[in-house]
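All protein chains of the complex are present and in place, except for one that has been dropped.
And then chain A:
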Amino acid sequence: MPAEPGPPGISCAGLAKRFPAAGGGLEVVAPFTREFAAGATTALVGPSGCGKSTLLRMIAGLETPSAGSVAIGDETPAEVRARAGLAVSFQDPSLLPWRTVRGNVALALTLARRRAAAGTIDRLLALVGLEGFAGTRPGALSGGMRQRAAIARCLVTEPELLLLDEPFGAVDELTRRQLAHDLPRLWEARGTTTLFVTHSVTEAVLIADRVLVLSPRPARVVADIPVTLDRPRPEGVELTVAFAELAERVSAALARGAAEGGQTGLAAQ
């Protein structure tokens, strides 16, 4: 893969995961081969427990694949992590309870051995709707607020690659819409390559340039749907026919995947 300036694309080749267990082991991710374009936002949609989180963790290099490989640009995930080129938002916000919200966001900078310009953290906290909570400890926040703090932590190091595992799972509906509107603008302006896991069809179509629909475990790609809506999404896009058609295609693919089980997953249409 040619080295090019700017954010790297991701290339997964035969990526698979099987957890050892009695009776031959538990296959969580069937061999997965896909390219993700640099600077694009891709949603991974699938039923709960289908292996999409495992897939994301393998791309981050936090889980060792049973087979296959991941290349980010021309580097391995470990190399990208070593220079703090990626950031992961985990399903559990994983905030350290003894640090304030600001301290938790700053932790990413410390771990990445970086400094941010003055006011960066405050700006990010405002973006995720946590202005006024910089000095609060996670224990005093709601689940959704914690998740938003974790998103701010992901963004503060300005990673080239952003991996978000159900980033809005616990966020209330109103805030979720606001975030779905604001966050893509930020990472598009930065040219970040983004992968996010969700089980919300609407969220996937609203945020992503491309939706990968996965089957129940073991995860296989049932459909690979490009989202042909304008960027940035105009106000009220959810009410348009184009949006509804896309959402319908994703839902249909989900249903098809569920009906066929994890065994005979279709390739992209």
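The working rule: a contact is a pair of C-beta atoms (placed from the backbone, for glycine too) under 8 Å apart; a residue touches a chain by one contact, two chains touch by 3 or more; residues count from 1.
Operating definition for what follows: contacts and distances are computed from a predicted model.
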Per UniProt record, name of the chain withheld from view ["cytochrome-c oxidase", "Anti-sigma factor", "ABC transporter permease subunit" or "Dehydratase"]: "ABC transporter permease subunit"
Contact partner of the left-out chain, one of A:10, A:38, A:58 or A:108: A:108
Residue of A:37, A:67, A:82 or A:242 in touch with the missing chain, whole complex considered: A:82
Absent-chain interface as seen on chain A, which is shown: 57, 60, 62, 78, 80-84, 86-88, 90, 92, 94, 96-98, 107-108, 110-112, 137, 153, 157
